[in-house]
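Omission of a single protein chain aside, the complex is shown with its protein chains in their original locations.
Showing subunit A:
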Amino acid sequence: MSADPAEDRIEAYLGEIAALLTGPRGHRRRIIDELRDGVREAAADHLAAGVPAGHAADAAIEQFGPPEAVAAAFAGELAIGYARRTLILLLCTGPIVGVCWLLALGLTPWRTGMVVLLAVIPALPVVAAAVVLAARTIATTGSLVRWLPETGPGPALTATAVVAVLAILVDLAVAGRYLWTRPGVSVAAALALTASGFRILACLVVLHRLRSWRGRVS
């Protein structure tokens, strides 16, 4: 509570909006900071226009609209922000997990070639499909929308879920095949299994969080 009741009403209003937002914490904080500046500017304008001090904050809050409507308006941008951030992280972890498995399996693709690589890791086409889908979604939700058809929040979240599921399937397939066919676990394999384990956990968290958007975006 502050000494200014108007200030308290604005903060309570922003608190209601904040409680309704879903998405990355930093993104939500920036939205609330931006709205706080806007509502206070609006209140100052009402005050300057002759609205009594006690009512200027209420007039500004009314001008900005009900918390439910404001939060709903930001749902799409928050969803796209989450999808982009998650897909970029998954794309970045791909080469790390991949190199771990190449070391564990003793593969040198530049010597053995793609045919041998495919024989040892049959899930490679699935990896390629996931990479293409992730890259396409990142491209069509970023600055490339000036030239490419834009991907909306719903399809971006769906693509994120698909990539997360594909990553889990690939990790399970490669790890399962390794454990099934090799008698022991080398240090490199332990490292690769750990990397895959972390990625599976991360993808499960992503899939769990994606459920919170159900019905909020289209």
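The criterion applied here is as follows: contacts are C-beta pairs under 8 Å (C-beta built on N, C-alpha and C of every residue); 3 or more make two chains touch, one makes a residue touch a chain; residues count from 1.
In the analysis below, contacts and distances are computed from a predicted model.
For the chain of the complex excluded from view, the name given in UniProt is "Helix-turn-helix transcriptional regulator" [choices: "RNA polymerase sigma factor", "Ion-translocating oxidoreductase complex subunit C", "Acyl dehydratase" or "Helix-turn-helix transcriptional regulator"]. Only one residue in the set A:35, A:87, A:159 or A:210 touches the chain that does not appear here, and it is A:35.
When the whole complex is considered, the residue among A:15, A:65, A:176 or A:197 that touches the unshown chain is A:65. Not every partner is drawn; the one left out touches subunit A at residues 30-31, 33-38, 40-42, 45, 63-65, 69-70, 72-74, 76-77, 80, 141-143, 145-146.
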